[in-house]
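Apart from one protein chain that is not included, each protein chain of the complex appears where it belongs.
All chains are identified by letter, namely A, B and C, in their written order; residue positions are counted from 1 within each chain.
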Amino acid sequence: MSAAIPANQVKHRGRRFVWYLPAILITAVFAFPLYWIGSMAFKPARIVQNYPPSFRFSPTLDNFRQVFDSTYPDAMRNSLIIAVGTAVFSVFCATLTAYGLSRHNFRRKDNLLFWILSLRMLPAVAVIVPYSRMVRWFDLQDTYAAMILVYSIFNISFSVWLLKGFFDEIPKEMEEAARIDGYGPWKVFTDVAVPLVIPGIATALVFSIIFSINEFLLAFVLTQREAVTAPVALTNVFITTFGVNWGGLSAAAMVLVAPVIVFAVLVRNHLLRGMSFGQLD
Amino acid sequence: MSSSAGSFPPDNPQSSPESRYAGQLRAFPWLLVAPTVILLIALTIFPLIYSLYMSLHNFTLGGAKTWIGLDNYRDLLSDRSFWRKTWFTLQITIFAVAIELVLGLLCALVLNKRLRGLGLLRMIVYIPMMLSPLVVAYFWRIMLDGSFGVFTWFAQELGFGKPQWTVDLTLAKASIVATDVWQWTPFVTLLMLAGLQAVHEAAELDKGTRWMTFRSITLPYLMTPILIAVLFRTIDTFKLFEAVYIITQGGPGDLTETLSLMAYTVGFEQSRIGMGAAISWFVVVVINVLATLLIMLMARSRRESVMMAEVGDDE
Amino acid sequence: MRPGHFVKAQATLNVLAPQWPQGPKEQALAAETFTPESGIAVNFEAVNYATLEQRVKLLVEGQSADYDIYDYDSQWLGGFVAAGALERLDTDQFLGNPDTTIQMDSFFPEITSRLVRYPNNEAAPSEDAPVYGVPWSLNAEALWWRNDLMDAAPATWEELRAKAQELTNDSMFGYAVQGGRDADWIISETNPIMWGNGGELWDQATYTAQGILNSDSNKDSLQFFVDMNLVDGSIDPASANWTINERLGALLTGKAAMCLNWAPLFGGVADDPNQSQVVGQIGYAPSPAGSVTTAAMIGCQGTGLNTLSEQKDAAWQYLEWWQSDETQTAMIEDIPSGFVSARTDLQSLATNPWQTVFFEMLPSLRDMWNIPEYAQLLQILQTELNLAYVGQKPPADALDDAALAQQVVLDGSPDNPANA
Partner (left out) sequence: MATVQLDHIRVDYDGKTVVHDVSFSVDDGEFAVLVGPSGSGKSTILRTITGYAPIDAGTVRIDGKDVTYAPVRERDIAMVFQNLALYPHLTVRQNWEFPLKAAKLPKAEQAKRVDDVARMLEMTPYLHRYPHQLSGGQKQRVAMGRALVRNPQLFLLDEPLGALDAKLRVEARSAFKTLQRDLGITTIYVTHDQIEAQALGTKIIVLNDGIVQQVGTPETIYDNPSNQFVAGLFGSPPMNLFDVDVSRDQGVLIAHRAEFSIALPPHLDIEGLGSGASTGAVLGVRPESLRLQARPGEDSIAATVFVVEPTGHQLIVDVKIQDLIVRVRADRGEEWIATLTPDEIVHVTFDRRRLFLFHRSSGDRVA
């Protein structure tokens, strides 16, 4: 039962504060490398390899200037377009599919589900050459469309599996009620089922964006000029022949992850809810 | 309850066959599934066949392409270092996924409390998985450098001398696992947190049976997220590439080379894309076996958990 | 272009190049002088060096005419020629054309043959083999040393070893090494010693590695190198995973007293206060001598035409512009780009210490394999050298294993005379 238990909450409040300790500890463990990576963006190149490591230094913004003076911002724009395109397209397809698989028993359903999963199993190395071929046949080399289609293949499997889990949790009565209320199957899907799995959709979108904004190998092969993505540009601009431009790499990484974080913050409430359909909720 | 062990996540336990007379509904599931199936068929059949074709050739990038049948596979399977790399990849996968699962679950249990400020901490914990694996690998490389890395400095300050994180074989393996754990535990945590939302606060009440509560109430709700986390982490870790390529370069020697790195160096750096494809197909087969085993295992343990959770329910 | 309008065809050349310090200068010069004169725009795309070779091969695989000019590294030559990526230039259309301004005999033959001619025996370069490019950038591994800690750079490997031991203390190692297993990191450290002691990697005439790579001399050389790390302790043990990045960093942060490094390309770095903590304290000397001879690792790049290019004439025009007096002079004088010209008549313009040291090493320059199988041979040797370097395998065994594995590759090569 979901009935609130305020009395207990009050009683436990004192004790619940002890959770801050492990929570902060855990966060610190994850945050330290983040801090260190981030601090590189403000470090002058000459002290990056200092030992003992330099914790105190006068920060510089040169690295960010470098990032914005290079071809990197264009690549970032490409990455964002491709990532959003992939996310929208693949999550749209995956939502339909996951619902179909969750709500309806048809034969070979398990095989279909496993096949969708197995698409994720193929190492990029195996498909790079065939994809570059295909993309050339359709005259799509170096285009957003090609990247979105190819990335969607890798993303759909995760989204389908994730969303099927969410759809499975919806009590069937919720939809029966809507059908009795006079809705057809499509409206039941769009007006009842989809709103109930918004958390799942948000999660799938975030993961899809994370995947496609960071993918390297396929982008390396399938883009070269117009649609060059940020990770490829990173290696072209900041990982130079004779060394890594640590400051630039860090600044570029921060600039790249910023929109992902912003999006995650925007949908954070949905990321944390979900799969929660208690009997009376 | 789903009858076949292969079906997981299981079907909605309450679901019954659709009304056979709801004629319009018969086509509906197919309409829903069709776009994805058509897209996937259109975009995967050719690449799969072509990569299989490549693996049956002495196929070099910008070079000869001669039919050699199963020679690539034969050469591969008779190569001792290939089996060593397979075993290494498996080891890395098992260690990394196990640690990520346990750690991710612990983090989720801690971060699931409704306390002011925890939202911010959760957000910070999520960031590693949002970073490009390439970037993460580069920065972990310098943090782990045995000469000037910040982790080396920590170890030295704590009196452990200067550990050669990426040169000593055991430490190098641990470093690769640690990097993967750092980047992908958040993925597990996020999935677990979503699952935990369904578990009510009541589960906290009885201190004496906390473990039982966890086993019988919390865990069943988490079975689906756990399966998804383990399945996708296993698939992705088995294909681990960036961290190894950049942090240890597969070294010392090729003792920390994963199958994906092998496929990359053989297929790309050496331009022997046919052999690279053969290695990739081997990877696919292994992951298929792993995934099938996991799905069967998890389907069974989920059934048990669900049964435990249902004890005491009246219907 | 609207129909009916008579305008000069405005071509755009696409150049695919490594992300090289001299690149921006070349691009700026092209925009400044080449485009206005010729009416040909130049789109210069610089990509990560480590990915350039694969990108070109993939482009060839896709029959792409996207680029007109490919810049390439010397060891890729065989693979590129075999793939059909590079246009042969000793033809009437190009070098054979009486009007052309590029003359092969104006270049230093030692480098140029290794760089643009194929097939070509590395140990005994000929000047007759077909030509597939012109020189683009010239470098070699010189010895960079702390002139505030030493009076003179060691001249031999034995001297270097002794000096390194002497200079090693709590805060500094005597010598820095790129011992990593990837790319050609560790080979660049060991090859100069092996060659200097009279060893060879293989016999190119007979495609033999067995008995040559694992000769006693090479085994001794490798043992010598490994001992500097494992016995003397004069090299940072972390170097077993280092690339050029950490090796240079060790020198520039004062954690190492000597290392091999590329010159002239990197010349300016040590004196750039933004990147270096040892400004003014670095000297440049030729790679040390072995017991038999002196050998230095070559690091030269060429530039050639894509066979599939639809505007080869314009591209050739660009190469002529590139080798012109004005362009080459401007490049040499651009200090940060660290450039020397392959043209013999311009040697005197190179006056910086990191430029002149290159010409000192000119007679001793050596290269590794450049046949299409080079990457396989390289990775076999890299792996074994790295295992020996960290002490996982005795050096002698490592070379035996490498020779055995390489011989299998060489035996299977279609270019092996035995397979003819």
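Just so we're on the same page, contacts are C-beta pairs under 8 Å (C-beta built on N, C-alpha and C of every residue); 3 or more make two chains touch, one makes a residue touch a chain.
Since the model is a prediction, treat every value here as computed from it, not as a measurement.
Asker: Of the residues A:Ala126, A:Val192, A:Leu222 or A:Ile239, I need the one that contacts the missing chain.
Answerer: A:Val192
Asker: Can you work out which residue in A:Leu117, A:Leu149 or A:Ala178 touches the chain that's missing from view?
Answerer: In the full complex, the listed residue that touches the missing chain is A:Ala178.
Asker: Just the residue numbers, please: which parts of subunit A touch the chain that's not shown?
Answerer: These residues of subunit A touch the chain that is not shown: 1-3, 171, 173-174, 176-184, 187, 191-192, 195-196, 198, 277, 279-281.
Following the convention adopted for this analysis, only the chains that are shown with their structure count from here on.
Asker: Counting only chain pairs that touch, give me the topology of the graph as line, ring, star, complete or other.
Answerer: complete
Asker: Using the touch rule from the top, work out which pair, A-C or A-B, shares more C-beta pairs.
Answerer: Higher C-beta contact count between the two pairs: A-B.
Asker: Counting only Cα atoms for the centres, state how far subunit A is from subunit C in Å.
Answerer: 40
Asker: Between subunit A and subunit B, what is the separation of their C-alpha centroids in Å?
Answerer: 15
Asker: On subunit A, where are the residues touching two or more other chains?
Answerer: 48-51, 129, 133, 235, 239, 244
Asker: Using the touch rule from the top of the page, what residues of subunit B touch 2 or more other chains?
Answerer: Residues 61, 145, 147-148, 152, 268 of subunit B touch two or more partner chains.
Asker: For the complex, which residues does subunit C have touching subunit B?
Answerer: Residues of subunit C touching subunit B: 54, 56-58, 60-61, 79-80, 82-85, 180-182, 236-241, 246, 249-250, 253, 255, 372-373, 375-376, 379, 383-384, 386-387, 390, 392-393, 414.
Asker: Given the complex with subunit C, which residues does subunit A contribute to the contact?
Answerer: Per the touch definition, subunit A meets subunit C at residues 44-51, 128-129, 132-133, 136, 141, 220-221, 224-225, 235-237, 239-244.
Asker: In the complex formed with subunit B, which residues of subunit A make contact?
Answerer: 1-2, 5, 8-9, 12, 16-17, 19-20, 22-24, 26-27, 30-31, 33-34, 36-37, 40, 48-53, 93-94, 96-97, 99-106, 109-110, 112-123, 125-127, 129-131, 133-134, 149-150, 152-153, 156, 158, 160-162, 164-165, 168-172, 184-186, 189, 199, 203, 207, 210, 213-214, 216-217, 230-231, 234-235, 239, 244, 246, 249-250, 253, 256-257, 260-261, 264-265, 268, 271-278
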